[in-house]
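Complex shown without one protein chain; remaining protein chains in place.
Letters A and B mark the chains as written, and numbering starts fresh at 1 in each.
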Amino acid sequence: MLLEAQGIVKTFGQLRAVDQARLALEQYELIGLIGPNGAGKSTFFNCLAGNATPDEGRIRFRDTDITGLPPHDRARLGLARTFQVPIVFEGMTVRETVMVGAFLRHSHRAAAAAKADEMLEFTGLTAQANVKAASLGTPGRKRLEIARALATEPTLLLLDEALAGLTSAEVEVAIDLLRRIHQRGITLIVVEHIMEVIHRLTQRVIVFHQGRVIAEGTPAEVTADPDVIEAYLGRRGHRRHG
Amino acid sequence: MILLQLVIDGLLLGAVYALFSSGLTLIWGMMNVVNFAHGDFVMVAMYVAFFAFTLLKIGPVLFIPLAAVVLFCLGVAVYYGLVRHVMRGPMLAQIISTFGLALFLRYSALWAFSANFVSLPDNLVGGTFQFGELRISAAQLLAGITALALTLGMHLLLTRTDLGSRMLAVSEDRTAAALVGIRPDPMQALAWGLGGASAGVAGALIALFFYVSPEVGNSFTLLAFVTVCLGGFGSVPGALLAGLAIGVIQSFSAYWLGPSTKDVVVFALFVLLLWVRPQGLLGRA
Partner (left out) sequence: MRIAPGSLAAAAILLLLAVAPVATGNPFYQHIAALVVLAAISASAWNVIGGYAGQVSFGHAVYFGTGAYASLLTFDKLGLPPIAGAPLGVLASFVLSVVIGLPSFRLRGHYFSMATIAVAALAQVLVTNWGFVGGAIGLMGPASPRSIADLLFRSALPYYAIFLGVLAVLLACTWLMQRGRTGFYLRALGSGEQAAASLGVPVRRYKLYALLLSGAFTSLAGSLYAVFVGFIDPDSGFGILISVNMVVMSALGGAGTLFGPLVGAIILVPLEEITNAWFGGSGTGTAYVAYGIVIMIIARFAPGGLAQLWQLFAWRRRRAA
């Protein structure tokens, strides 16, 4: 059991954003986390990543209780994440940005630079290595998010709507990238709205609604589930056009 | 009786603090930008009041609105000329921009008017009221009541009017507001204008009973910060209550510890607040 979350509760004032949510993830899986907006999946995601502390419940990563552990310690243990809206390091180049991630496992500049270059190659950003990260467009920034997270050599990678805002062609490239990441042996949790991605990529899907897990299964099972359909109010998800 | 005197003095002064702090909290709440020059806005208003009286020979009834208008324009000008651009830039630029403005205002005033204090004549607004053993200066009473009324007025503007809802929408979520047809720029400019105007009225009121000097900006800025911190960023009612509280605290500390400690207590309270207040209550997510 790579990642296990039980009885997660998170309230904001009167609102129970996450209500008794749970998750069981084995290594090498590729699962999706879906649900309508406001369903609590982002909050749950943040609890897994360490950016939010649950009010109740426990999270275990490889037999270590990480419930209250801050994000940087989780990264050290092998749990990395990307951000829905990419956070750019102002003034740094693409390579320097990825090096920040690489420095986690390689304390010397040369080794970190080598690792960074490897990740740039893997994500197809080598051509922009010396460009300022801030000058990249959204698809580039999203890829950079992934590249620098990969540089930390994670066992588990949490992707927060990494494909939002991409054109259909860019989505293809991204799906290919995620597959290759998975092939490298990295476990993935993917939060997405784009159902096509969920169908094509994930083996198992967890559906959130009003803070609770309302369904779990293969993409086909889950999209046919009447509770899920009702949660989306007839909206079967849509394919984004750039 | 001395207790009641201290409380009343504190509340009257505190109301004025509340007024200019509500302007600061409005700006802050709207766009998560701290106006480091806010106290200097108050200082500018004090000079406007002083010169309106000495040069133009106009009384408080006129120079108070005049100060409000001048500072409103200054606030809007600062927004369009400076803040709007730096908002989109790096954090360093955002932080130092209004600090630069503060320096500019403060030292321009120092250069133009020298460090000498000036003040409006004591008897400009009536004399002193006596209620038994209580003495309340008419100037401070006027200031306190006006400030209270305007602060409440600002709160009503924000919560009861259409315009206010639009401003709150922009402060809540700029992008979402734009999507429903509310243009963020004019709303944010208005926030700066109102912030300026609140400092304007407050400054003109303070000038009725306090000395005018270029250096007061620093203390007022810190006062405004503490008030906003205590009352909650973005909350005008919070600024009102906090302002009143701070006024009373100052009043008591001046009496018990001596008038020179007035600032110390405020600074110490501020430092304490920043340490003790859980991070979650500071600012917006």
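Following the convention adopted for this analysis, a contact is a pair of C-beta atoms (placed from the backbone, for glycine too) under 8 Å apart; a residue touches a chain by one contact, two chains touch by 3 or more.
Since the model is a prediction, treat every value here as computed from it, not as a measurement.
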Chains shown that the absent chain touches, full complex: A, B
Would you mind spotting which of A:Val100, A:Ile175 or A:Ile229 touches the chain that isn't drawn? A:Val100
Kindly note down the residues of subunit B that lie in touch with the hidden chain. 32-34, 36, 81-82, 85-86, 89-97, 99-108, 110-111, 114, 218, 222, 225, 260, 263-264, 267-268, 270-271, 274-275, 279, 282-283
Residues of subunit A in contact with the chain not shown: 49-51, 70-72, 75-76, 80-81, 83, 87-92, 96-97, 99-101, 103-104, 107-109, 112, 148-149, 151-152
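Please note the rule applied: only the chains that are shown with their structure count from here on.
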When the C-alpha atoms of subunit A and subunit B are each averaged to a single point, how far apart are the two points in Å? 44
